[in-house]
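Read through the structure below, which is laid out as C-alpha cells, and then see the notes.
A single protein chain has been omitted from the complex, and every remaining protein chain is retained in its original position.
Labels run A, B and C following the written order; every chain starts at residue 1.
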Amino acid sequence: MIAAATIALIVAAVMSAARLFYGPTFYDRVLAVNSFGTKTVLFLAAFAALIGRPDAIDIALLYALINFVATIAILKFFRYRTFDVALSRMGSSAPENAGSTQQGAGAEDDGDLS
Amino acid sequence: MSSNHHLVLRVVAKLLIPAIALFAFYVQFHGDFGPGGGFQAGVILAVAVILYALIFGVDEARRAVPPWLVRAGCAAGVLIYAGVGVATLIGGEAYLDYDALGPEHHHGQHLGILLVELGVLTTVASVMLAIFYAFAGRAPDIPDEEW
Amino acid sequence: MSAADVISLYPAFIVEHAAPLVVVVPLIAAALAAMTPGQRPAWLITLGATGASTLLAILLLAQTMTQGVVSYALGGWVAPIGIEYRVDQLNAMILLLVGVFGFLCALYAPRSVDDEIPQSMRGLFYSCFLVCFTGLMGVAITGDAFNLFVFLEISSLSTYVLVGIGSHRDRRALTASYNYLILGTIGATFFVLGVGFLYAATGTLNIADMAERLSGLEASSTVRAGFAFIVVGLGLKVAMYPLHSWLPNAYTFAPSVVTAFLASTATKVAFYALVRFFYSVFDPGFVFEGAFWIWLVAPLGVIAMLAASVQAVFQTDIRRLFAFSSVAQVGYMLLGLSFGTAAGLGAGLLHLLNHAMMKGALFMAIGAAALRFGVMRIEEFRGLGRTMPFTMAAFTIAGLSLIGVPLTAGFVSKFALLNAALERGWWWAVVAIAVSSILALIYVGRIIEAAYLKAPPTRDGVSAARAPAPLSMLIPLWTLALANVWFGVNAGFTTSLACNAAMMLTGDGVCIGPGAAP
Partner (left out) sequence: MTAREAAEVASPFLFHEIVFLDIAILAMMAGVGWAIIRERRLFVVVMLSGAYSLLSAAFFVALDAVDVAFTEAAVGAGISTTLMLAAMLLTAREARRPAAGMRIAPLAVVAVTGAALLYATTDLPDFGDPDSPANAYVGRAYLVRTPDEVGTPNVVTAVLASYRGYDTLGETVVIFTAGLGVMLLLGLRGARRSKYAEARRQRQAAARLENQLNNSDEDETS
C-alpha cells in the first residue's frame, strides 16, 4: 500500500519536473519547484514508513520548513531584483522604480567580476 | 504603500521563524540519536535569520544579528572546537580525547561531542550568514531584461 | 648540539604533545587574529604563532633524529580507528621548511601589507595567512589520507582568498584567484576520488595501514584508477607541467608577501604529498609498473624545465617571470623523483629546500622594490642596484643560486641531480639540466643587468633617490640570501635532511654522496 503510494509520488514528481523543464512562464517554474519539494517531503515520509526507519521523517520535516524559505527567496528575487528591501515597508510601486533605474545604467555592464 | 501589503507572508514568517530555529536546536541536540549535528543545525539556524531578512529586510536583520557578531562567531566556533582539544591536553590526555573531560567514560565523550558540535554550529551559522550578508546587501548591478 | 640536547630544552608536556600543537597553535591563533579588531595585535599573534610552530617543528625534527618515527594518536584513538599524526624524517623536514618560511614571511609582512591591503582588512588577512600556514603544516604532518585532504583544502581555500586580496592593487587578481579556485577544486576532487577508491579497496584511511593492505591489490583496477586520480589531483597542486596554468597569474597578482610565502611553501608541500603517496602508500614496485615514471613523470619534468624556462625568458613582468621559473624548478624536483633512486629522490628533496630559499628571497626582494617604487617590470628595475643596494644584493645572491652558480645552494642541488642522472645513465636529463640552467642565466641575467648596469630613472634631470627597503623586510630577505650562501658552502645539514628522508623512503643505503661536498 505504502509502496504504491511511493510509486505514485514518484510519478507525480516526474510530472512536476516536466513542468519545471518546459516552463513556459516563470510562475510555472516556481510552482513546479514548490510542488516538487512537497512531493519530496511526502516521498521521504512514505519511504521512511516503507523501510521502517523513522529518521527520514526528520528530513521531510526539514524540507517542509526550508522549501518555504527557498520559495520566498525566489519570488522576492523575481519581484524586487534584490534582497535588500523589507517586504513590510515596500509598496507595490517601488519595484518599478528599482527596475527602471537599472535599465539604462548598466546595459553593457554585466557584473564587475567578469 | 500600505504596510499591510504582505500581511499573510509576515504572519506566516513570524510563526515559522521560531519553528525553524527550534528545529535547528532539535537537530543539534538530537544528533547523538538520529541524523543531524552541528553542520546541519548551523545551516538551519542561519536559514531562520535569512527568512527574517527576506521578510523584514537585510538592514533589519543586520540590527538583529549585527555583522560584528557574525565575524566574531566565525572565529568563536573554531576556538570552541580547538579549545576542547586544548582542555583535553590539559586534562592529561591526547588532543581531542574527550575522556579527559569527564570522570566516567561515556560522560566525557558525551560532553566533548556536545561541545565540539556547539563549535561547529557557531561557525557554520555565522559563515552562512556572513555569505548572505555579503551578497544580499548589494544593490542590483545588472541590466533588467526578460528571462 | 645533539638532537637529545635540543629535546631537553623543551618542557616535557610540549615534548609529549608537539605533534598536534605544531598545527593547533597556528589554528587557534588564526581564530584569535580574526577576532582581534586591530592589525598590530593580529600581526603579533601571527608572528608568535608561526614562531612557536617553528620551534615545535625543530623539536619534532630532533625527535625523529633520536627515535625515528613520532606517532601521535589524535583523540586517543589508535590508528586505523582514529587519525594518526606520523612524523618521520621526510615530514619533519617539510614541517621545518613551512615553519621557517611562515615565520620569515610573518616578519616580512607588516610593511608590505600596510602598502597593499586596506586597513580594515588587515586583521582578517593575517588570520587567513595563519589558516594557510595551518593547512600546509597539517598536510605535512598527517598520517591519514583523508585528513591530508582536509588540510589540503584548508590551505587551498585560504590560498584562493590570499591571491584574491591582491585585487586591491590589481583587479586581475580576482580572475587569477578564480582560475586557481576552479583548477584547485578540480585537483582536490580528483584527489578525494582517488582516496575514496583506495578506501573502497582497503577499508582504511591511515597511510601506513593502507600501504600494508594494498600489497597484493596492485592489479585491481580500483587501486590503479585511484592512483591515477591522486597523481592528477596532486599534480594540479604541484603545478606539474601541463597542469600549471593557474600558477603564473596567481603568483603575479597576489600580494607580495603571499607570493613569497606560496612560492616557498605551497607547491613544496604538494610535492611532499606526491612523494608520500608514491613511496609510502604505493609500493614503488607497483608504481614502476608500466614504466610510469620514465614515460610520464620524467618527460613532464624535463618539458617543464625547458618549456617553462623558455617562457620565463620572454616575460616582462618580473613576478610572472619567476612564476614560470617556479614551474621549471618543479620540473627539476619531478625529474629527481622520477629517477626512482635514493640519489634522485634526495636530490629532488634537496632542490625543494634550496628552491624555497631562492624563491623566498627573490619574491621578498621584488616585494621590497614594489613597496618603494611600485615597480613590477624588468625595465623598471633599472638602477635598483644603486637605489636599493641591500635589496638588490640579496636578490642577486638568490638569482645566482637559482642559476646554480658554485658556492650557492642552487649549485649543490643541481650537482646532486646531475650525479643522480649520471648514476641512472640518463644523459638527456643531464643535457636538460644544463640547458635549463643556461635559460635561467638568461632570465636572471636580464634583471641583474637592468639593476646594475643601467642608470636609475631620472625626473627633471634628478635621478631617483636612494630608498633602501625597511629593516623589517631586509632581515628576512638577508636571512634567506645568506642561507643560500651558507647551504651552498656548507651543505651538510640540508643534504643530510634530504638524504635521510630519501634513504628512509626508498630503502636504499646510498644517497647523494659525491654531491654533498662540491
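We take it that contacts are C-beta pairs under 8 Å (C-beta built on N, C-alpha and C of every residue); 3 or more make two chains touch, one makes a residue touch a chain.
What you see is a predicted model, and the numbers here were worked out from it, not measured in a lab.
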Omitted chain's touching partners, listed by label: A, B, C
Listed residues C:Y10, C:F146 or C:Y452, member touching the removed chain: C:F146
Residues of chain A in contact with the chain not shown: 3, 6-7, 10, 13-14, 17, 20-21, 23, 26, 29-30, 33, 36-37, 40, 43-44, 47-48, 50-53, 55-56, 58-59, 62-63, 66-67, 69-70, 73-74, 77-78, 81-84, 110-114
For chain C, the residues touching the chain missing from this view: 27, 30-31, 34, 74-75, 77, 80-83, 118, 121, 124-125, 127-128, 131, 134-135, 138, 144, 146-147, 150-151, 153-154, 157-158, 160-161, 164-165, 167-169, 174, 190, 193, 197, 199-205, 213, 220-226, 228-229, 373-374, 380, 457-460, 464
Positions on chain B contacted by the hidden chain, ascending: 27, 31-37, 39-40, 43-44, 46-47, 50, 54, 58, 67, 70-71, 74-75, 77-78, 81-82, 85, 95-96, 98, 105-106, 109-110, 112-113, 116-117, 119-120, 123-124, 126-128, 130-143, 145, 147
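Definition applied: only the chains that are shown with their structure count from here on.
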Of A-B and B-C, whichever chain pair has more C-beta contact pairs: A-B
Chain A-chain C separation of Cα centroids, rounded to whole Å: 46
Whole-Å gap between the CA centroids of chain A and chain B: 22
Inter-centroid spacing, chain C versus chain B (mean Cα positions, whole Å): 36
Touching residues on chain C, where the partner in the complex is chain B: 17, 20-21, 24, 27-28, 30-32, 34-35, 72-77, 127
Complex contact set, residues of chain B against chain C: 71-72, 74-76, 78-79, 82-83, 85-86, 89, 93-99
Of chain B, residues touching chain A in the complex: 1-3, 5-6, 9-10, 12-13, 16, 19-20, 23, 27, 30, 34-36, 40, 44, 47, 50-51, 53-60, 136-144, 147
